[in-house]
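Here's the structure we're looking at; comments come further down.
Removed: one protein chain of the complex. Kept in place: all other protein chains.
Just so it is clear, A and B label the chains in written order, and each chain counts residues from 1 on its own.
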Amino acid sequence: MKKKYIGAGTALIVTASIMAGCGGNSSPQASSPAASQAPASSSASESASTGSDKPFAGQTVTLVTANHPWSEAITPLLPEFEAATGIKVKVENYFEDQLTQKLTVQFTAGSETPDVFMYRPLQDGQLFFKNGWVAPLDDYAHKDPEYDFADISPSAINTTTIDGKLAGIPIITERGVLYYRKDLLEQANIPVPTTMDELVEAAKKLHNPGSEMYGFVARGQRSPLVTQLASYIFSEGGDFITDGKASINTPEAVKAMTTYGNLLKDSGPPGVLNMSWPQAFGIFAQGKVAFLTDADSLYTNATDPEKSTVSDKVGFALFPAGAAGSKPVNVTAWSLSINERSKNKDAAWELIQWATSKENVLKAQQKGNPGARTSVWNNPEATKSFPEELVPIIKQSMENGVGHDRPVVVSVGEARDAVGEVVMKVITGDKDVQAAADKANANLQAIIDKDSKR
Amino acid sequence: MKLNKKKAKNATLTGLTVLVLLVFVFPFVWMLLASFKTQAQIMSNSQTFVFTPTTDNYVNVFQQYDFLKYIVNSMIVAVVSTLLSLLLGLPAAYSIAKYKLQGLGLVILVARIVPGISFLIPWYIIFSKLRLVDSYAALVLSHMLVGLPFIVWIMISFFEKLPQEVEEAGAIDGCSPHQVFRRIVLPMSGAGIITSSLLSFIFSWNNFMFSIILAGDKTKTLPIAVFNFMSYAEINWGGLMAAACIITLPVLIIALIAQRYVVSGLAAGAVKG
Partner (left out) sequence: MGYNWINRNLKWLYILPALVFVLVMMLFPIAYTLWISFYEWSMSAITPPAFVGFDNYISMFKDERFLDSVFNTFYFTIVALAAEMVLGLAIAVLFNRTFKGKNIAKTLFLLPMVATPVAMGLVWMLIYEPTIGAANTILKSIGLEPQLYLASMTQVIPSLIVVDVWQWTPMVALILMAGLSTLPTDPYESADVDGASAWQKFVHITLPLLKPTIIIALMLRLIDVLKTFDIIYATTQGGPNFKSETLNIYGYVLGFQYFKLGSASALLVIFFLIVMALTLALIWTKKRLEAEG
């Protein structure tokens, strides 16, 4: 007891000293955060004519993004924002994993930078928010009617809402769809599969490893596969967690995991165990595979002639229906948030508001980034660059889709590895899938239990 | 007869050398070829050696990214950290070798033993308090912790092997120990110094883990820039390979120049016999 007390005391001292150190670094003029500047900003929008329409002029906002087509679309537009607001934006790009690593180190050290960051709400959202790293955006989002927050799809907002608080503004949404090779199906006189059984059947028929033609490919790496497996589980009527209890050993989930694993084992190319999306899309783009299930937001990897030898032969279909119909994932893959410790939260919000305005979401979407604004999706201009038959599939998937693609827990990484293990067992030919699922379910339950104690 | 045997032996040795080189160079040939291919060409195995080359990847690398800046950043950090490591490391290695301070040498070696990941968060805390994140100083200091122990431990074995008589002769000539080290020991250790500083330079040039945490917009180094070619929606293999070629070229040139010094160092050693 005493020991614990001392431990907590040291912890507090160290945490306090870290915080004090960072607080001490702040420049004196930045001592008035949200509270004092909020009225200034609202009055600014009212009294734009009086000339004080640049309340944040001279401030610098640091924006950290992933190396994502969205960043490539928005970065060239930043000078417009800087000219309009007088805010200077510093942008840094990192590859996905490095982004998480960099953010984690900065937040753990109590850093005031970055002000605005791009992150994966389903992967890091719970932890980032519960760790107090993310500033809630509820008040900001409803401030300016021009922004039209209600226009952002409720299901996307649902993904970025944690404990009833808005933890980020969605920028990229994605759904699970079926990619297929039109020419191969035509040749073999096979109709486009609409159910899971048809897909399994068709994949088997088109699987001809002797001539390096494979029926089906999807992610086979233990952790990356989970987000794609989700569409299979939902379509069979299962879920990772049901009413707060782990449920990956239910008959529905076991059936889905067996189907997914068997598709890869019986109709997949060699080496699926080390495949994440780049490898899966890679082999599909070489024209060696008939079917692929993955996120729609990655479609350019299959349809861009620069990257794909079958660019003109790719077809898209609604995720094949299981026992519960077609229930693909429909999630927010990336969102923008503000660092809780940022000294320029209001200026940071200005940046987010600008980047996720109707106008800029349209611009980003025209470059192939599926966004979250309903009005933009209803604008034919927005999807001009998308393959024609993909658009109705996206819209339909938005309606029957499910708003998460992995177990919604704090320790997502651990939970994904626990779920992925079952599929590993199926791919490597383990017969007793139920036993593996029971074990994984117990592991997942332990993770959930630990979360509830936080 | 004897001449033929010698010829055969030479031919075998030459053949072996060529074979070794081929094996070690193959991935680079492949990388160089890929840097001139489009994504679709890289993905197709029918176009491994015969294809229509494109320079788009290189144009992209220089147009989209400020590669020159990253090269300069990497160069500054690698050169300064290597020079400072030499400045601190050479005397330390000499002292350890001459006065048998292996225990203290071990303390320096510990810096190499500590897993790199455990430095990340503590260093970020310190350097952000000192306002040194995104500065050359932070990068140089962190890279020195890799380079310095390396230099020390290679140089210890070099200094240990120096014949005692040389130093004694210097002392008789009226040189102080410090002068002996500067005027006699150092010039005799050229090969070792070049070898170890070359390695220290390379470790710094390639460092990824520390740089990603401590570098920022201003000081971003090449390895981090290379990762710019991987993004969520695609891996730009051609661009990546072009960037890899560019990142390798400066080190290749340095290795080529340094190689000459290593050879001349060997020659000098041979003359002394």
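Going forward, a contact is a pair of C-beta atoms (placed from the backbone, for glycine too) under 8 Å apart; a residue touches a chain by one contact, two chains touch by 3 or more.
No experiment lies behind these values; they were computed from the predicted model shown.
*Asks:* Just list which of the chains on display the missing one touches.
*Replies:* A, B
*Asks:* Touching the hidden chain in the complete assembly: which of A:Phe107, A:Phe240, A:Phe319 or A:Trp334 does that?
*Replies:* Counting the whole complex, the residue in contact with the absent chain is A:Phe107.
*Asks:* Looking beyond the chains shown, say which of B:Val50, B:Leu68 or B:Ile113 touches the absent one.
*Replies:* Of the listed residues, the one touching the omitted chain is B:Ile113.
*Asks:* Please output the residues of chain A touching the missing chain, sorted low to high.
*Replies:* Listed in rising order, the touching residues are 3-4, 6-8, 10-12, 14-15, 100-101, 104, 107-108, 110, 127, 130-133, 212, 220-222, 269-275, 279, 282-283, 286, 288, 340-341, 410-411, 413-414, 421, 424, 428, 454.
*Asks:* To test your reading of the contact rule: which positions on chain B touch the chain that is missing from view?
*Replies:* 13-14, 16-17, 20-21, 23-28, 30-31, 34, 42-45, 48, 88-89, 91-92, 94-96, 98-99, 101-102, 104, 106-119, 121-123, 125-126, 141-142, 144-145, 148-150, 152-154, 156-158, 160-161, 176-178, 181, 191-192, 195, 199, 202, 205-206, 208-209, 222-223, 226-227, 230, 235, 237, 240-241, 243-244, 247-248, 251-252, 255-256, 259-260, 262-263, 265-266, 269-270, 273
FYI, only the chains that are shown with their structure count from here on.
*Asks:* Could you tell me the distance, in whole angstrom, between the mean C-alpha positions of chain A and chain B?
*Replies:* Spacing between the chain centres: roughly 38 Å.
*Asks:* Show which residues of chain B lie in contact with chain A when the two form their complex.
*Replies:* Going by the criterion above, the answer is residues 38-40, 43-44, 120-121, 124-125, 128-129, 131, 133, 212-213, 216-217, 220, 224, 227-228, 230-235.
*Asks:* In their shared complex, at which residues does chain A touch chain B?
*Replies:* Residue positions touching the partner: 18, 21-22, 25, 66-69, 72, 90-96, 98, 101-102, 105-106, 108-111, 278, 282, 285-286, 297-298, 300-301, 305-309.
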